[in-house]
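Removed from the display is one protein chain of the complex; every other protein chain stays in position.
Which chain is which? They are A and B, in the order written, and residues in each are numbered from 1.
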Amino acid sequence: MNGWILALAQTILLLFCAPLLTGWVKWVKCKLQSRRGAPPWQPYRDLLRLFRKEVVLSESASPIFRVAPYIVFSVTALAGSVVPMLATGLPSAAIADVIVLVGFFALGRFFLALAGMDIGTAFGGMGSSREMTISSLAEPAMLMGIFTIAMTVHSTNLASMIRYLLEQPIQLYPSFVFAAMGMLLVAVAETGRIPIDNPATHLELTMVHEAMILEYTGRHLALMEWGAMLKLMIYSVLLANLFLPWGIADTFTPLPLFIGFASIMIKLFLLGTALAVMETGIAKMRFFRAPQYLGLAFILSLLGMLSHVILEIN
Amino acid sequence: MTALYATLLIPLVAMFIFGVIGHWKYAGTLNIMVCAVTFATSLQLAVDIFTNGAMITPGKMFYIDPFNVYLILVNALVGLTTSIFSRPYMAHELKIRRVDAGRMRLYHAMFQGFLLTMLIALSTNNLGILWVAVEGATLATVLLVSLYRTPEAIEAGWKYFILCGVGIAQALFGTVLIYFAAEKVLPGKEGSLLWSVLQEHSDQLEPTVLLLAFVFLLVGYGTKIGLVPLHNWLPDAHSEGPTPMSAILSGLLLNIALYAVVRYKMLIEPALNNHLPSYIMMGFGMLSFSVAGILLHRQRDIKRMFSYSSIEHMGLMTFAFGLGGPLATFGALLHMIVHSLTKSAIFITVGHAAHIAGTQKISEIRGLIKTQPAVGWTFLLGTVAIAGFPPFGVFTSEFLLFTATIKSMPWLVMPLLIGLAVAFAGLFRHVQPMVFGEPPEGQLPVKANMVPIIFHLFLVLWLGISIPDILANWLDQATIMVVGKGLL
Partner (left out) sequence: MNYAQLSLIEQLILTLSAMVLLTSFLLLAQTRIVSLINTFAVQGFLLFLGTCLIAQSSGRYHLYISAGITLALKVFFIPWLLRRLVKRLDIRRDVENVGGPSMIMIAGGALVLFSYYVALPIRELSTLATRNTIAISLAIILLGMLMMITRRKAVSQVVGFMSMENGLFFAAVVSTYGMPMVVELGVAFDVLVAAILFGIFFYQIRAGIGSLDVDHLNRLHEVDR
């Protein structure tokens, strides 16, 4: 099958599975809290409902406010298109560099923060400042983790990383263990889950991501929410395929693709359940403790780097 | 052989016995008798070594040569005289209720335990057991430093424990490194940590590892010697404990740590081509010597002042061993003996002075000579001895050191002389008002046994005027072992 068609199909699959992952996490949380809860495909219904609704704009909204949802969504979708989900070696893998990925997320976050401050409400500004604080501390940790892995595989390209790891027999790298732990913590922070941010909160003073999109309605809100779901999906696929790459297809024939699809679904299913369990078990931290949490993530990534230099090089 | 085993077994057994009956009325007397027997067996051991030469026990656990046998003898001697002093002193403490029965048991048991660990450290061939014994000596005395349970004593005990513990841990890492270097040369497990075996193969050991190990060992054991800047525990520990503890800590434990460092230096220096260990030792020694002399002036507690004097003298000895060469080494070995004897005598006298005046503060002790001339005059004599006046032994060893310094590094003589002058000024500035002048109202003499003090000072005087041939030969043999060339 032509690589480009497969790349397009993968992107569309990612886009449409993202709400399912979020719905699954919510459903497992409900079950753990002994509530009945909505079925896992509820986010699809929410998105459809929002798309049909009318957009209400504040009078003080600038063009950035109107344009931001489209930018955030398309940038996140673009990031999703380069992440290897079903197969490595796709033509789009040429730009699948991790630093490019981080750059995409930074672009989206930039416009999101601008949109939060645009209307001029207090909550929006608060959300934007909190988001920027968290990301300024999380990005070094994430990059340190990425570089740790890159030092072993000698590349920052995602596709070549995964292919390198698949070719080796099973190894146990201490640097990978630490990088995985660090990046897990960073992923939780960047996607706005407990303990950094509660996605289901109604109290504005505890919000980070929600506060920035408080003023959005209709299809704008749908795009913002979909973008957040996409971000969670992308981070999950990234972590799953980077640290547990088995099952991913390297040719474009039907059987390996099917195996790739099944394996990523299983991995996402497990990751989502683990996320739900963790969110139920831990309480949200007060915001001033978020730097300590991210400091821990940074130390873990740093330890990964040090372990690589001290233990793995000869 | 039997003399060695007896010397080690007697304190061991005594430690357990005192754990049970240490509060007995005659425990002090029993202590004296045990120490006397230990001294007799160590004398026998010394005679054995002198007639037969160096000795290794079968199994190579213990190794006695001229270097450590006289230290063992000094150990046993100071232990004996301190126990003679400790009997009336601790009886007095018991009477004024500063200690109770339980603590007396602890005191006597740990007294013997401490002597035991020091004897093991001196006589063992295994470098790992050396570490275990030095750490054991710290552990044995830590509860004794805080015996009086005042906040100051507890603070001193805690500082002693933590600082010495951390320091000694560095020494263990150094020992591990030495073992690592030894394993490359001697693959069999048994011989690799034995000093006698390592001594034979010392030029095959890897220089980089040895230098690193020496740094760790010097920092580690140097903490126990009291080298600046690792000395902070020393004034506190020596001043807050009971006076017999101060006497043996100052007189004996510092010597053992220095002995360990010199043993390692003997091992490491031939393997390295440069003189870096010597320079490091000289640097630390000079630093300790100068800083301690200056800090001596600012002290207000009499025992703290003399602890700083201990630091100063240990710095001088470290410097001398670092300088190397037969003159300096002979002087340093002699200095180890005379300092041990003089310092313990001084601390005993200080104990009596503190009892007379009821306090340890320098500003409140006055007119010792008028109140009890024996105490006053011996105090003055002891200070004169430790400050390095002829004809006492300290002058002889310092003079030897100066001669060696002029020969190899003339520019260091000025700092040494200035340091000595500063320390001398500090000592006398504090001691002179204490011994001369009018005593305050109601100061009464105390019952004091002056025999140990006079015996020590007499020995120091004898060693200063004319060292007996036996001892001179011994020290010469030890010098040959340390630097390869004798003096006589």
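Just so it is clear, a contact is a pair of C-beta atoms (placed from the backbone, for glycine too) under 8 Å apart; a residue touches a chain by one contact, two chains touch by 3 or more.
This one's a predicted model, so the numbers in the text were calculated from it and none came from an experiment.
Trainee: So one chain is hidden, and I want to know which residue out of B:D100, B:E183 or B:E364 touches that hidden chain in the complete assembly.
Mentor: Considering all chains, including the one not shown, the answer is B:E183.
Trainee: Taking the full complex into account, find the residue in B:R300, B:K407 or B:K485 that is in contact with the omitted chain.
Mentor: Residue touching the absent chain, from the options given: B:R300.
Trainee: For the chain left out of this view, which of A:L32, A:L114, A:L214 or A:L306 touches it?
Mentor: Going through A:L32, A:L114, A:L214 or A:L306 one by one, A:L306 is the residue touching the chain not shown.
Trainee: Looking at B:T7, B:N68, B:T82 or B:S146, which residue reaches the missing chain?
Mentor: Going through B:T7, B:N68, B:T82 or B:S146 one by one, B:S146 is the residue touching the chain not shown.
Trainee: For the full complex, which residue in B:N232, B:N449 or B:N473 touches the chain that was left out?
Mentor: Residue touching the chain left out of view: B:N232.
Trainee: For subunit B, enumerate the residues touching the unshown chain of the complex.
Mentor: Where subunit B meets the chain not shown: residues 126, 128-129, 131-132, 135-136, 139, 142-143, 146, 149-159, 161-162, 165-166, 169, 172-173, 176-177, 179-180, 183-184, 189-190, 192-193, 206, 208-209, 212, 232, 235-236, 240, 295, 298-301, 304.
Trainee: Hey, which subunit A residues sit against the chain that's not shown?
Mentor: Subunit A touches the missing chain through residues 168-175, 177-178, 291-292, 295-296, 299-300, 302-303, 306-307, 309-314.
To be clear about the criterion, only the chains that are shown with their structure count from here on.
Trainee: If you average the Cα atoms of subunit A and of subunit B to get two centres, how far apart are those centres in Å?
Mentor: Inter-chain centre distance comes to 67 Å.
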